[in-house]
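With one protein chain held back, the other chains of the complex are shown just where they sit.
After this line comes chain A, so read on.
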Amino acid sequence: MAKLATATRNPALSGHSVGGHGVLLKVLAPASRMSLRARPAAVAALSKALGVSLPDKAKTSAAKGGRTVLWLGPDEWLVIDEAGGDPVADCASVKGLHSAVDVSHRNVAIAVTGPNAAATINAGCPQDLSLDAFPVGAASRTVLGKVEMVLLRTGEEAFRVECWRSFSDYVYGFLSEAARDG
């Protein structure tokens, strides 16, 4: 008799954390993520299905009940659900033309918090992260060192860095070095 194999989830960098120098790095728990693309005609229906209205302005995000929607492009959003919901299933009933792809396992999230959080990220990200230019709730796809990341400001001194799983080692190492330099 063949045995049923059950895969145990083994997230990249699970449970890692680095602190000191006014900044704390913490690898966040796995979450549901969805890459969403849609024309303006379908946006209202998708917002209703997801329970969060999709932001239509550059560099913004919207959050409600553990679900965050980040504006990535004029017709592109990243939905992060930390409450255990399934955003892809929620979108399934929407009739309007759209593309909803589950990318939960593609990304790894790292929380960067503390008074030196912005300086730590700026070690590899050339964007202006002052509160005027990048207020709380601002979100943007950008670069960190040699790789691409999605950056979300969750608080005045708190950021969420989303990077691809295979880049996570590099990103975590880069941020640890930067935190030490800070």
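Throughout what follows, a residue touches a chain if its C-beta (ideal position, glycine included) is under 8 Å from a C-beta of that chain, and two chains touch if they have at least 3 such contacts; residues count from 1.
In this section, contacts and distances are computed from a predicted model.
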Legend entry - Absent chain [UniProt protein name; select from "Response regulator aspartate phosphatase C", "Cytochrome c class I", "Pantothenate permease" or "Sarcosine oxidase subunit delta"]: "Sarcosine oxidase subunit delta"
Inset, instruction - For the chain that's not shown, point to the residue among A:53, A:127 or A:176 touching it. - result: A:127
Legend entry - Residue among A:21, A:106 or A:141 that touches the chain left out of view: A:141
Inset, instruction - Write down which of A:44, A:58 or A:97 is the residue touching the left-out chain. - result: A:58
Legend entry - Contacts of chain A with the absent chain, listed as residue ranges: 58-59, 72-74, 76, 126-127, 140-143, 148
